[in-house]
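For this view, one protein chain was removed and the others were kept in their places.
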Amino acid sequence: MTHHSIDIRIYYEDTDAGGVVYHANYLNFGERGRTEFLRHIGHENSHLAREFGTIFVVKHIEIEYVRPAFLDDLLILSTRIEDMKNSSFKMRQTLTKDGGIISDMQVALVCVDANTLKPVRIPDVLRHAFQKFIV
Amino acid sequence: MTHHSIDIRIYYEDTDAGGVVYHANYLNFGERGRTEFLRHIGHENSHLAREFGTIFVVKHIEIEYVRPAFLDDLLILSTRIEDMKNSSFKMRQTLTKDGGIISDMQVALVCVDANTLKPVRIPDVLRHAFQKFIV
Amino acid sequence: MTHHSIDIRIYYEDTDAGGVVYHANYLNFGERGRTEFLRHIGHENSHLAREFGTIFVVKHIEIEYVRPAFLDDLLILSTRIEDMKNSSFKMRQTLTKDGGIISDMQVALVCVDANTLKPVRIPDVLRHAFQKFIV
Partner (left out) sequence: MTHHSIDIRIYYEDTDAGGVVYHANYLNFGERGRTEFLRHIGHENSHLAREFGTIFVVKHIEIEYVRPAFLDDLLILSTRIEDMKNSSFKMRQTLTKDGGIISDMQVALVCVDANTLKPVRIPDVLRHAFQKFIV
């Protein structure tokens, strides 16, 4: 298996007066997906600094809006890793409804020292866990 | 059983620079709980107007913040009905963590005609379903 | 003058698929109004802890939704102080459009020690500044 999936249910909070999911909120879904991916491999955002002295920072996002999503929709967000370097990696996150693509997102993250915020090598235990989700 | 419960996981989007869940976001959780309560009894927000020609409008909210919640917390939101009149009803929603109360919210909703937005009698099928969740 | 006012412009982010301003977002407007009120009397949220060793915590909110607001609306949010005790105070915030009330909110805040989070006396310099805005 090379990806990790979660369900995203659409509530009023996610929609806008255009009757569709508001475009910025797809980035919230992405954050939830990355957080659950991390939890799936045994780690929590709130413990990373304590465990490793590092945190992940979002550096770049590219998102394609393919089809709108609507109130009460049940979507599937799949998350995988596309590339991993010394201190940075890219995640690819695809949101689908009934198999059809809603949005496609690429997120570049950097591993930084929790105190200095300078880029540092991704901790080995995370590198090995990530490896399994690289396409 | 007189209440309905859902899990609420806390993500970065829910928190603020104070390090806790941002106070306005508790109202989002409440909306999710009411939506899932409605779905549990067989109805969807997006179909109410079509099914009954009515929608529910939030008229009043009272919320007590008892204890803060934090990133990665897994909370339980329980929803029940406290009072039902001809065209309005009150929901009581309690958010807990490990059995301790985080927040306690009372929400007054009015059933209105989807076109005129004038208050109308709550449809009988919903009245009967609500009845079971009255404390 | 016993109140402080700011403009609130409604953007897509504030609305929902019902075509109106999403009910939880009124609490964001309230927070902006309280923050600008504080700035108006010479203080910033991000400096309170450093200046006084205290922060303000929202304990209770009661909000009445009178009339809906819509995309592109320009609203006025007026903020005043209704009551001040030793360590707590109440703010009253009214949102209007063309003089008609959209929502009416009461917010109870507590002054707590920034480290222990225990209630402490509101610093005198703030007490005196607040005094002028008590109805």
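Per-chain residue numbering starts at 1, and chain names A, B and C are given in the order in which the chains are listed.
Assume contacts are C-beta pairs under 8 Å (C-beta built on N, C-alpha and C of every residue); 3 or more make two chains touch, one makes a residue touch a chain.
Here the structure is a predicted model, which means the values were calculated and not measured.
> Taking the full complex into account, find the residue in A:A24, A:L74, A:I101 or A:I134 that is in contact with the omitted chain.
Spelled out, the listed residue whose C-beta touches the missing chain is A:A24.
> Of the residues A:H47, A:H60 or A:K85, which one touches the chain left out of the display?
Among A:H47, A:H60 or A:K85, only A:H60 touches the chain that is not shown.
> For chain C, which residues lie in contact with the unshown chain of the complex?
Per the touch rule, chain C residues meeting the hidden chain are 9, 11-13, 28, 31-32, 35, 44-47, 70-72.
> What chain B residues would touch the chain not displayed?
12-13, 15-20, 22, 24, 70-71
> Hey, which chain A residues sit against the chain that's not shown?
These residues touch the chain not displayed: 17-18, 23-25, 27-28, 31, 46, 55, 57-65.
We adopt the following convention: only the chains that are shown with their structure count from here on.
> If you average the Cα atoms per chain, which one ends up farthest from chain C?
That would be chain A.
> When the centre of a chain is set as the mean of its C-alpha atoms, what distance in Å lies between chain B and chain C?
About 24 Å separates the centre of chain B from that of chain C.
> In angstrom, rounded to a whole number, how far apart do the mean CA points of chain A and chain B lie?
Chain A and chain B have C-alpha centres separated by 28 Å.
> Residues of chain B that touch two or more other chains: which are they?
Correct list: 28, 31, 46.
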